[in-house]
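With one protein chain held back, the other chains of the complex are shown just where they sit.
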Amino acid sequence: MSFTIYFLDPANWSIIGLIVTILVFAGYLLFFKTNTSQKVFMLLALSLIYMALGSPIGSLTSFGLHSITMLKQIVLLMVAPIFLLRAFPSRAANEKRLGSLYNWLPGETMGIKNTNYFIATWILMSAVMWGGHFLSAGKLSAQLGHAICGLSLQSNSWVTHVPNGLIFSILLVVGIIGLLPVFHPMPEKRLKPVQAVAYLFTACLVCTVLGLYVAFSATSAPNIEAVPVFDTVLSPLPMSLRTDQELAGMLMWVPGCIIYVISAVEILLSWYNAAPATSKKTTEHFTV
Amino acid sequence: MFQTTNVELIDKLFIYFLVVAGIIFLLVVFFVFYYLFKYRRKQTAEEPEQIHGNEKLEYSLTAVAILITGIFTYLTIDTMRKVQDIPDNPEPFVQIIGHQWWWEAQYPETGVITANEIHIPVGKKVLVQLNSDDVIHSWWVAQLGRKMDMIPGITNYVWLYADKPGEYLGTCSEFCGAQHAGMRIRVIADEERAFNSWSQQQLEPVAQLDDPLFKKGEKLFEEKTCTNCHAINGTPFTMKVGPNLTHFASRKHFLGDLKVNNEENLRAWLHDPQNVKPGAKMPNFIFSDQEVDALVEYINNLK
Partner (left out) sequence: MSLFINIPEDSEQLPSLKTGQGKLLWIASVDHKQIGIMYLWLALFFFVVGGLEAMLIRAQLAIPENTLISPELYNQIFTMHGITMIFLVAMPALVGFATYFLPLMIGANEMAFPRLNAFGFWITLMGGFLMYFSFFAGGAPNAGWFNYVPLSENNYSSAPGVDYYIIGLILTGIGSISAALNFITTTLTLRSPDIKLNMVPLFVWMVFINGFLILAAFPLLNAGLFMLLIDRQFDAHFFIPSSGGSAILWQHFFWAFGHPEVYIMALPAFGIISEVVPVFSRKPIFGYKFVAVSSIAIALLAYSVWLHHMFAVGYSNTVNSFFAISSMLIGIPTGLKVINWIGTMYKGSIQLTVPMLFVVAFLIDFTIGGLSGVSFAIVPIDWQLTDTYYLVAHLHYVFVGGVIFSIFAGLYYWFPKMSGRMLSAKLGKWHFWLFVIGFNLTFLIQHILGIIGMPRRIYTYPDLPNWELMNVLSSIGAVFMFAGMVILFWNLYTTLKKPRSAPEDPWDAWTLEWHTPSPPDLKNFGEIPRVYSRRPLWDLKHPDKPDKRLN
C-alpha cells in the first residue's frame, strides 16, 4: 500500500470531522467581526486540527507510529493554539459579544496575582507536554503489545480506558491556556515582550529536553532494532521502530523549538515597531 | 552497469554548494568594495542622509535565504539517504577495528585476519563494520566513501566502493593520542581473482623453515614475550593486543602505514620502537644485534 493511495483513499478521511470543522468555521464567521488575517488564522487552525485528527495522517497511529502521536501533540498543544488565539479579534471591535467571553478567559485579572499566574500556566503547559507524551506512548504500547519509548504496558492497563478524545481536548485546552500569556487577544493582558520571549524560551527548553530524551533513548534501547514490528513496517510510511522513535523525538525538538523561535522573533519585531508612549520631558539634564 | 558512486554523489553536492556559496560571496565582495569606493568620504564633510533601514529588503532577502535553505535541505536529505543506506540486518564484508595506532581487519566470510593493509575487491560495494578497541578513531578513505567514527561500545557501518584496482590512501580522522598522525590507512583494491588468491594465501598455515636462524627467531619470539601481544595462527599464541603477525611479510607497509616493510625499517623498529614511532605501545626490549637478526629472519619469512 503506497502512501499516495492510502492518502487519497476517501475511506480514510473523516466526513463527520469535515462537517464539524466547516460548521465551526461558519459559526466563527457569523459570530465575530474579523479581518482577513484573523479569518486565515482560524482556517489554518481548523485545518491543522482536522489534519491531525480526521485525515489519513491522523489515523496512521493505528499502525503503531509513535511519531504520528507526537505530531498530533505538537499540532494540538503548540501550533493550533497560537493560530486560534490569533484568530480572535481584539475586544474593541466586538465589545458586545466578546466582553463577557474575554473576561471569562484567564488572565491577570482572574485573581491569581501576577507572576504566580504565569508560572502556573507555564508549569501546566510543560506538565501536559510531558504527561501527554507518556500517556499516548503508554496507550500505544498497551494496544500493540511492545515497548514504545521505553514504556511497556499490558493490554488491560488502565491507560487504555482513557478516551483519545479526552487526551486531545486536554492538549488543545491546555495549549490555549499555556499560550494565553503570550498571545492573549487583549494585548494588555499579555506579558511584556522581553518577558514573553523568556516565557517562550523556557518552554522551548522543556520541549527540547523531551525531544532529546525520546530521540536519544532510541539508540540505547537494547532490542529495538532486533525486533522488526509488523505494524510499523506494514504502515503506508514503513519505518523501523527505532526510526519511528527518533523521528518522534526530533519532531518534538526541532520543529517544536522553531515554532517558539519564530514566535519570539515576531514578538520582538513588533516590540521594536511600537510607537513611543506619550512623553513628558522638560529638562535637558538630570543628575544621577 | 553505470552507477553513481557515493563519492560522486557527495562531490556533486559539494559542487552545488560551491556554486551557490561562490555567488553569495562574490555579491558580498562586490557590494562592500563598490560602496567603499562610491561612498568614500568627500572633502565636504557633510553628514549623509540618515537612512534607518528598509523592511521590504530585509523580508525579501530572508525569503530568498529560506528558499535556498529549503533546496539544500532537500538535496542534503536525499544524498544522505543514498549514501548511508545501511540495511536493517547488516552483514558486513569486513570488520575493521581501530587500535592505538593501527587497524585490525577481519573478514567474517573467510575468517581472514590481517592488519593495516586492507584488501577489498574492485567494482563491488562492500559493507564495512567499524569498531574501536580503545579510544575514538575515525575511518576515512576519501576516494572510497564517507568518513565514519569508530567508537568503543558502538558499531557503525559504512559502504566502500573502488571502481578500479589500486592502492587508496586514507587516514584516521579523529584525534586519538600521540601517534594520531601515525595511523594512516592503505586500502588495496584487487580484481576479484587477485582478491580471492590473497584471501587463500592469508589462510595458509604459518610458515616453517629449517633455517637455524629462523628457528632461533621463532624461539625468541616466544621467550621475549612477543606472544603476549601478537598472535600467530596455528600456535597457542592468540593475544590480540598488537597486530596479528601470521603473514606479516606479505604486507608492503607496517606501523599503521608509516613505514615500508623492509629489513632496514624492521631492524630499526625492533631496536628502538620509540625512535621510529614515538608514543607507540610496543616497549623497547633492548634486543642485542644477534637477537634482532634472528627475529628479523623469522618475521620476514612469515609470508
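Quick notes
Think of it as A and B in the order they're written, each chain with its own count starting at 1.
Note that a residue touches a chain if its C-beta (ideal position, glycine included) is under 8 Å from a C-beta of that chain, and two chains touch if they have at least 3 such contacts.
Remember, it's a predicted structure, so these values are computed and weren't measured experimentally.
Across the complete structure, the visible chains that the omitted chain touches are A, B.
Residue-wise, the contact with the chain that is not shown comes from B:C176, picked out of B:I97, B:C176 or B:A189.
For the chain left out of this panel, the touching residue among B:R41, B:K164 or B:R193 is B:R41.
When the omitted chain is restored, the residue from B:E58, B:E204 or B:E264 that touches it is B:E58. Along chain A, the points of touch with the absent chain fall at residues 108, 114-115, 191-192, 194-195, 197, 201, 204, 208, 215-216, 219, 242-243, 246-247, 250, 253-254, 257-258, 260-261, 264-265, 268-269, 271-274, 276-277, 279, 281, 283-288.
In the full complex, chain B touches the hidden chain at residues 9-10, 13-14, 17, 21, 24-25, 28-29, 31-32, 35-36, 39-42, 45-55, 57-58, 61-62, 65-66, 69, 72-73, 75-77, 79-81, 83-84, 100, 134-136, 138, 140, 142, 146-149, 151-154, 156, 169-182, 184, 278-279.
Going forward, only the chains that are shown with their structure count from here on.
Distance between chain centres (mean CA atoms), chain A to chain B: 46 Å.
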